[in-house]
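A protein chain is absent from this complex, but the other protein chains hold their places.
Labels A and B are assigned to the chains in the order they are written; within every chain, residues are numbered from 1.
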Amino acid sequence: MNFVAPDVNYYSMLPFITVLLTAVFATILPFYVSRKAIAGLSAVGLLVALAASIGLWNTNLSSFYGAYRSDNFALGFGIVLIVGALIAVISSVDVAKRGGTMQAEFFAILLYAVSGTMLLASAHDLIVLLIGFEVMSLGVYVLSSFQETAKSEEAGMKYFLLGGFASAILIFGIALVFGATGKFGLEAINTAVLSPEFKNSSIAAVGALFILIGFGFKVAMAPFHQWTPDVYTGAPTVVTQFMSVAVKAAAFAGFLHIFGLALQNVSGWQTPLQFLIALTLMIGNLAALRQSNLKRMLAYSSVAHAGYVGLAVLASPSQGFSSALYYLGIYTLMNAGAFAVLNVLSKDDDGLEIESLAGLGSSKPLLAATLTFFLLSLAGIPPLGGFIGKYLIFSAAASSGYYGLVILAALTSAVSLAYYLRPIGLMYFRPRVTVLPDFSGRSTRVLLVVCAAGVLILGLVPNAVYGLLELVKK
Amino acid sequence: MNEFLHVFIMFLVAGGIGVLALIVGAVLGPKKPSRTKLMAYESGNDPIGSARERFPVHFYLVAMLFIIFDIETAFFYPLAVSFNKLGTFAFWEALAFVVLVAVGYFYILKKGVLEWK
Partner (left out) sequence: MESILSTIRSFANNGISLQQFLILGGLLFLVGIYGVLTRRNLIAILMSVEIMLNAAMLNFVAVSAYTDTVNINGHLFALFIVAIAAAEVAVGLAIFINVFRSKGGVLTDDLMEMKQ
């Protein structure tokens, strides 16, 4: 019996293996070293993985017969995910300062979740994709119930129940697609769909709808967004920060892969997705208007942003993939930055009343200035990164002919100005009412400046980075 | 008939180990009979009384760990079936898998989850 060793290229999985090994060490070492050392170890591990991702750029290596690919799409998303995790690790240092407890397991579970997100972004096979999806989800369920408060427990519970329900629907959808095509590889599914003897198009269409629901839950698209405000508000702020950027980015990577590669020639999911996006844009932005708590407002704003990125899934893969990646990269910097400011300004994990921001501009100029930056970028004001990101996604969707949705997105984006500008107005044009604490350490202040600079640079010289991303095109 | 010889030997060895364990336990083990120890075995419950008792939360923790480690071994069945074809590569991969599971085991051991008070 001849045996050929399986196609395993460990080099192609270097970033993933680095993160996983760091997670393993972060599991064992808390028994021997301090919590702070674990934070340092996690940051170093993530930085090594970041360097490995950059080193592998353009190499297009693959492993397991193409089931795991570190092409530029996966590496680009990997970089975004690692940056999101790094910001969460740095922000978690401040939590101890304000007297909150962040157990040492936080870093291990966070890193396991990051390894899941990276697997999800690199998967070209539904088995690998599902494993990444579940590793990510299970990690985040635990993280969101991490604080021993009633709200955090409620958040974890809700997230777990609805997330488990959604992934069961997703798995059933995968079962239907497998039943229709007999394949798991993303390209193989597309080939099977295109072959002339393909007869099961209706089964594949139903499967696509189930998968759409599963991913709609995970990226928080209306009407499957119901869990988002409660979970984002109840979870510890650092975890919300990680969920709102990295989990969303990774889920969109899988979303783009499945619908852009495997099911692009299956009909029947495009129209429902358009409805979802339209609903998401309206509900997310209008509900955010009514919020008085900054954390809850940012939760609804992240629902709205899922709608913007959703447009990229509709667009043709050649434009949609790179514009979604660019947008999610900027979104990671600005949203995680905004949550980092919120984290250092609040005394517990319940968030902050927007009214209490009044007068912050004169009392804490750096925090106020960076928060202003992030909020303006989230609103999409030129020349900041958020504007360029929105522009790229809108033009990608428009060139695929979705003019109505693009107009709706632009209109709701104008509405969003109202809730993004209100905190800024309060910070600079109102006298101080409440004295807010400031738990920012030096590392966080550096982090905020770096994030703000990144948002500005990605907005001012988009060609430098977007030129690289052109290579992401499939 | 010859091929059943292996099976027969396996039965002998398996039964022998069981009998041996009982004998060794009876000969070497300390014997301090008490009322609780001589009660009929009911998986740790009182054999007489209401069946609707509340279990300590600790019980659920151990049950949860059992589920996880039990399922992980399921991955060894495909490996065992095709091990002859896969050779050393599969051995090292399985070893990596075992190490990862062992990390989890080490963690729960250190956390003191298995210490029953």
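The rule is simple: a contact is a pair of C-beta atoms (placed from the backbone, for glycine too) under 8 Å apart; a residue touches a chain by one contact, two chains touch by 3 or more.
Worth saying up front: this structure is predicted, and the values here are computed from it rather than measured.
Trainee: Quick one: say which of A:Tyr68, A:Phe106, A:Phe160 or A:Phe439 touches the chain that got left out.
Mentor: Candidates A:Tyr68, A:Phe106, A:Phe160 or A:Phe439; residue touching the omitted chain: A:Phe160.
Trainee: Pick from A:Arg35, A:Arg98, A:Lys151 or A:Arg445: which residue touches the chain that isn't shown?
Mentor: Answering carefully, the residue with contact to the hidden chain is A:Lys151.
Trainee: If the hidden chain were put back, which of A:Tyr11, A:Phe178 or A:Tyr428 would touch it?
Mentor: Here the residue in touch with the unshown chain is A:Phe178.
Trainee: Out of A:Asp71, A:Asp94 or A:Asp230, which is the one that touches the chain we can't see?
Mentor: Here the residue in touch with the unshown chain is A:Asp230.
Trainee: Provide the residue numbers of chain A that touch the chain removed from this figure.
Mentor: Contacting residues on chain A, toward the hidden partner: 126-127, 130-131, 134, 138, 141-142, 145, 148, 150-151, 153-158, 160-161, 164-165, 167-169, 171-172, 174-176, 178-179, 182, 184, 229-230, 233-234.
Trainee: Residue by residue, what part of chain B touches the chain that was omitted?
Mentor: Considering the whole complex, chain B reaches the absent chain at 57, 60-61, 63-65, 67-68, 70-72, 74-75, 77-78, 81.
Just so it is clear, only the chains that are shown with their structure count from here on.
Trainee: Taking the mean of the C-alpha atoms as each chain's centre, how many Å separate chain A from chain B?
Mentor: Here chain A and chain B have centroids separated by 41 Å.
Trainee: Which positions of chain B touch chain A when the two form their complex?
Mentor: 84-87, 89, 100, 103-104, 106-107, 110
Trainee: For chain A, which residues are in contact with chain B within the complex?
Mentor: 1, 3, 5-6, 24, 27-28, 31
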